[in-house]
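Note that this complex is displayed minus one protein chain, with the remaining chains in position.
On to chain A.
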Amino acid sequence: MTVETRLPKLSTLSLVTMGLLMALQLVIKSFSVGPAFLKFSFTFLVAALVARLFGPWWGMMTAAVVDVIGTLMSGGPFFIGFTISAVLGSLIYALFLYGKPVSWPRLIIAQVIISVVVNAFLNTLWVAIMYKTPFWGLFPVRLLKQVIMTPIQVVLLYALFKSQMVNLIQKRLNL
């Protein structure tokens, strides 16, 4: 697994596409399904798409900006930990998906790492640091939520990346 160390130069179309995908992420954030304790949002699809199309650097930077601006606009409390989680999530997607063929094992490994390490462990840690709540009290509940969500996320990611729409976007972006 290699990481591109240079920041790839962007065409105007790529820049605008990333801007629109950021907007889409902010819009999709307001759509969530499921009960209060099992809220499920589709923002991971856009984050994964940006990471796959534009690589780790642009993926991480846009993830950080979307996290900060999305939190501030919605009136939620800003905490740098959650920005780190968003950046790491994007990095993991890019490491597994950027410039590589999409396959079930790749998607499953990437999503499981994100669900367990980032969503369950790190995000619980940030809540514990932020509000001084007991980590081990929250962790099992949040892990259980991830166990339910991960298979759905993997299936949706596979459907997205195998769709004609993504192929078409890649072709038009010359990627």
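Here, a residue touches a chain if its C-beta (ideal position, glycine included) is under 8 Å from a C-beta of that chain, and two chains touch if they have at least 3 such contacts; residues count from 1.
By definition in this document, contacts and distances are computed from a predicted model.
Per UniProt, the protein behind the absent chain is "Energy-coupling factor transporter transmembrane protein EcfT"; the candidates were "Energy-coupling factor transporter transmembrane protein EcfT", "NADH-quinone oxidoreductase subunit N", "Electron transfer flavoprotein subunit beta" or "Probable peptidoglycan glycosyltransferase FtsW".
The chain that is not drawn here is touched, among residues A:18, A:47, A:87 or A:154, by A:18. Annotation for chain A: contacts to the undisplayed chain at residues 7, 10-13, 15-24, 26-28, 30-34, 36-38, 40, 42, 45, 49, 61-62, 65-66, 68-69, 71-80, 127, 130-134, 137-138, 148, 152, 156, 159, 163, 165, 169, 172.
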